[in-house]
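With one protein chain held back, the other chains of the complex are shown just where they sit.
Our next item is chain A:
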């Protein structure tokens, strides 16, 4: 027997992580009035509507009247048949009618399925207590590593770094990390090796550099070979051959906090090329 896909063109995959939000319907007439089409620019299927402040009305809709569904993502709230913003930022809309506010924050609030970098604080029973920069400490069981069993435990020291995924993250429970996927494979997760460099950036910078359409990390890789791990909690870990190279990479990434992508690209190339020239001179001396 074959599965038949729903014929409704507005069908949206609810298992998609970004879209497990409230299912809502909207009134298309209200949308026309409220969204400013002047400012809109479409970028890879994501439409930037406008800058919103908390309390701004995004659109009106009545779930009983309209059959069409919309999704409300982070930074929006539905109350009294009106969707309002709760955070300042850019209001965005995807092709599948997911509305969300892209805001700039430094404080991490854990979200399920996000990849984060944490530090081991202590061992507590069968768990490690991990600091991920949120309001509460996260836990990780020593069994949730690849190839770990009761006999072959994963031993970690206090202060070790760990790259994992959030299995549990909601406001009422303490976050829980895992270092394996549903097939018990590590897929890049696990304790980070010694000799790297960890630093913090704003959350939007972390999201920006892991975007597959962004070539910034490739620009840096023209100069050195390096390994980078980016956590969605704004922590970035880099490892290169020399200490100086790691610091140079860190400075390049920190440029994104204050510059646009083009400016940062240009400056990064300049800084890195002068850095590698300087180093080669030293080697010949």
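Note that contacts are C-beta pairs under 8 Å (C-beta built on N, C-alpha and C of every residue); 3 or more make two chains touch, one makes a residue touch a chain; residues count from 1.
Quick note on the criterion: contacts and distances are computed from a predicted model.
K.L.:
Suppose you had to identify the omitted chain by its UniProt name; would it be "RecA family profile 1 domain-containing protein", "3-methyl-2-oxobutanoate dehydrogenase (2-methylpropanoyl-transferring)", "Calaxin" or "Exosome complex component RRP46-like"?
P.N.:
"Exosome complex component RRP46-like"
K.L.:
Of A:208, A:247 or A:269, which one is in contact with the hidden chain?
P.N.:
A:208
K.L.:
Tell me which residue among A:62, A:135 or A:149 touches the hidden chain in the full complex.
P.N.:
A:135
K.L.:
Which listed residue (A:155, A:172 or A:194) would be found touching the missing chain in the intact complex?
P.N.:
Counting the whole complex, the residue in contact with the absent chain is A:172.
K.L.:
Mind pulling the chain A residues that touch the left-out chain?
P.N.:
Per the touch rule, chain A residues meeting the hidden chain are 41, 43-44, 48, 51, 53-55, 75, 77, 84, 86-90, 103-107, 109, 135-136, 171-172, 204, 208, 211, 213-214, 256, 260-261.
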